[in-house]
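Have a look at the structure below, then the notes.
Removed: one protein chain of the complex. Kept in place: all other protein chains.
This part shows chain A:
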Amino acid sequence: MRPAVERRGHVAAPGIAAGPVVRLDRTGGLRREPSGDPARERADLEAAIASSIVAIADLAATLEGEAADILDFQIAMLEDDALSSSAFAAIAKGVDAGTAWSDAIQVQVADYEATADEYFRARAADLADIRDRVLRALAHDGDTATPPGAVLAGNDVTPSRFLSVDWASGGGLALFAGSASSHVAMLARSRGVPMVVGTGPIDLGDNDIAIVDGEAGRIVLNPGAEDWAAYEATRADTVARSGREDAVLRLPARTRDGRRLSVMINVAEPEELDALDPTTCDGIGLVRTEFLFHRPQGLPDEETQYRAYRRIVEWAAGRPNVLRTLDAGGDKPVPGLTIDDESNPFLGTRGIRLSLACPDVFMVQLRAMARAAALGDVKVMLPMVTVPQEIDQAAALLNRAVADLEAEGVACRRPALGIMVEVPAVAIEPALYANADFFSIGSNDLTQYVTASARDIAAVSTLNDAGHPAILSLIRRVVDVGREIGRDVSLCGDMGSDPAHIPALVGAGLATLSVAPPLVGRTKLAIAETGAEAS
């Protein structure tokens, strides 16, 4: 048995599961004994393609939106003789069905991979998905091959692979990369499958066992006796808690002694909102606008941004919306905008630094946000502010955007302009930043900068601890100064949904927490279990 390894990532879907590791990036295990008879090989490949079409159609029927579109595309490809004709030609020459099919698809994969256009390049993954599905069908090693209760681990996972697994008997997902706002993450949340993303690469052995801890956002490989004890405790606690979370989800968040807090949500993709009921939260405390900048068609124009913001504001139905201006740079590069070769991107041109360096791009975003502000309660928030002058410069641009729109006769409103508190300089001397209309503490980056450690670097990730007394001391300071100078203070970041930290945050006087959508119930319950002793 290999030694236990713990890796931390982010919660994509809560819950906890343990089981044998099945590696997602393996295409091995798809071997099949060739029959040597071309007629038999041809018939087997035809049957494998036909059964794959049926299986994908079954999946597509359970889905909507982009995931269903992608499956429709896969079906259309499989139905097209142009895809399989070269495979059948090779079989006629004596090549076995698996090799013939792999080679035929590989031509297509290579063609898409060589495309400059990012959208078309991404279709190579769909082709690989089709290829592997047919190979599995050929090997009669169908989707039932994933043992019940397995932990799927790897770089990323397709919706069709996720849906092909029978999750009823448990299991979970651990992705080295991945995103909490991916389609699979949404599916995992809706089906109650624990999922952790962003663990960084993990070296997986053949007989590894893993615990996916979707409560704490970590994975434990080859757990020891203590890990198992903790697993059982978390599991029992999760089961006991889920009913109580449901009970408080639709209620306003209140501490045991009746103090009312706002629990808002962080949104990274407007599509996430489709599955959410706005009455379960007090608004949107953070809209990460980076999703607009990762489209194949390049930087978004004003209309595209406006429509996306409008959709969010309409969903919120009168509740507040905090739109954060582009926070590119660091670990979030945007092709054609961010600077590629900075020696230390987290200490480089990211957030407001990049926006002020690219005022043309920034103005488009500010105009779209000022237009959205005419539709409801919209505030604008600047990331990575380090000196008060950055707020003045952004405010001047925002005022100009509003003046221009008014001169053009376009409906708009000057939104309040606040800042993220994530650079330690701001947290240490918040009074210097009274030219901001509000403060929102970004606990993830604040923790990273205060502890000088990244959570995705395994060797130092335990140092990246939001529970360090220095972090809490800074949070108290920001809340106190905010109260003195009359600025609202909220917190957005993983700390805000962590029951281990919530009593301290409530005690520090925070009145607003903004959390990942699947964690609203957990946050409200932790608040409800916090009493006067914290205040």
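Keep in mind that, in the parts below, a residue touches a chain if its C-beta (ideal position, glycine included) is under 8 Å from a C-beta of that chain, and two chains touch if they have at least 3 such contacts; residues count from 1.
We adopt the following convention: contacts and distances are computed from a predicted model.
Comparing "Na+/H+ antiporter subunit C", "Carbon monoxide dehydrogenase, large subunit", "Phosphocarrier protein HPr" or "AAA family ATPase" against the UniProt entry of the hidden chain yields the protein name "Phosphocarrier protein HPr". When the whole complex is considered, the residue among A:Ala76, A:Ala229 or A:Val460 that touches the unshown chain is A:Ala76. Listed residues A:Glu46, A:Glu66, A:Asp392 or A:Glu429: the one in touch with the omitted chain is A:Glu66. Of the options A:Glu271, A:Asp377, A:Asp404 or A:Asp465, the residue whose C-beta touches the omitted chain is A:Glu271.
Of A:Arg7, A:Arg123 or A:Arg136, it is A:Arg123 that touches the chain left out of the display. Chain A residues in contact with the hidden partner, per the touch definition given at the top, are 65-66, 69-70, 72-73, 76-77, 79-83, 108, 111, 115, 117, 119-120, 123, 126, 269-272, 291, 296-297, 300, 303-304, 307-308, 311.
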